[in-house]
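Missing here is one protein chain; the remaining ones are kept as they sit in the complex.
Here is chain A:
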Amino acid sequence: MNYVVQRLLTFPLILLGVSVLVFVSIRMVPGDAITAMLGTEAGLLTPAQRSALAAYFGIDQPVWSQYLRWLSGLFQGDLGISSIYGKPVLAIIIERFPLTLQLALMSMVIALSVGVPLGVFAATRNEKPSDLIVRMLAMLGQSTPSFVIGVLIIYVLSVFFGFVPAMGTFTPLFVDPLASIGQLIFPAITLGFAFAASVTRISRSAMLDVLSDDYIRTARSKGASQRSVVWRHALPNALIPVVTLSGVEFGYLLGGAVIVEQIFALPGLGRLVLDAITQRDYALVQGTVLFIAFNFLLVNLLVDLAYVALDPRIRIGGR
């Protein structure tokens, strides 16, 4: 079967699977939903009030019909009501998402603009001391968790520069672009650090692969300069694995901002998930997890489609 068609057909199927998984897992939480919602106040309910509430939220119905109701709500953009905020889950997500998106985009820009040149540089100096140093740094970078980098950055800034990064607040990009980027720059470095290291490694090995190809030898033999061979002939092909990595990684950045947003006290989507989990706001957990998984899947689908556009061999041969 055509790869693109197959990919497009399985996408809704997996999305459906994800929704079942999220729904079922929240139902597996011990204790009943009303107690979870009201906390200790649930003890004050009379049995009649309790069953009225159950009927109101539809939890007196069988599980599959609850699922169908929830699913049809999803299609209408109804993700339920958050018990912490008393607002529709979707509205809260829309409020928090721009920060996380901007953070992910900024870390990606940082990672690519550091990682690709470093990787290319190392590849052109294969096995020389400068290559070994870049590789060591990349290995070290890949082994450093974001929370270690984040804590170290805050430490260095506050002890050596007497500067405390802005925490807890966020200016939207369209209100004041400079302030907005300034607020997110250290969190973005934190989040992009390990990513930059993997970009360096991938672009280095992709570049080495491409540089040993026949067409590069042809280019060299017709007298192209080293600079033109590396940047004009080799780089476009060496970038294909980098594109794939970036796509997958971008999905992770959207979800993985949890820890970084926690360190820098940023009111983004990751922090929202964490708050929802620690405060047992199940509608919010369900909604945010589903939203992030949806984005993750969508980005991966787009990357795969872009990959097909870049490399026609996949279109014909299947996987």
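Everything below uses one rule, namely that contacts are C-beta pairs under 8 Å (C-beta built on N, C-alpha and C of every residue); 3 or more make two chains touch, one makes a residue touch a chain; residues count from 1.
Methods note: contacts and distances are computed from a predicted model.
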{"item": "Protein name as given in UniProt for the chain not displayed, \"ATP synthase gamma chain\", \"Diguanylate cyclase\", \"Probable sugar-binding periplasmic protein\" or \"Manganese transport system membrane protein MntC\"", "value": "\"Diguanylate cyclase\""}
{"item": "Full-complex contact with the absent chain, from A:Gln66, A:Ser83, A:Gln142 or A:Thr244", "value": "A:Gln142"}
{"item": "Candidate in contact with the missing chain, chosen from A:Leu8, A:Val63, A:Ile133 or A:Leu152", "value": "A:Leu152"}
{"item": "Hidden partner chain, touching residue among A:Asn2, A:Ser25 or A:Thr169", "value": "A:Ser25"}
{"item": "Residue among A:Val116, A:Leu184 or A:Ile292 that touches the chain left out of view", "value": "A:Ile292"}
{"item": "Those residues of chain A which, in the complete complex, touch the missing chain", "value": "10, 13-15, 17-18, 21-22, 25-26, 28-29, 139-140, 142-148, 151-152, 154-155, 158-159, 205, 208-209, 251-252, 254-256, 258-259, 262-263, 273-274, 276-278, 280, 282, 285, 289, 292-293, 296-297"}
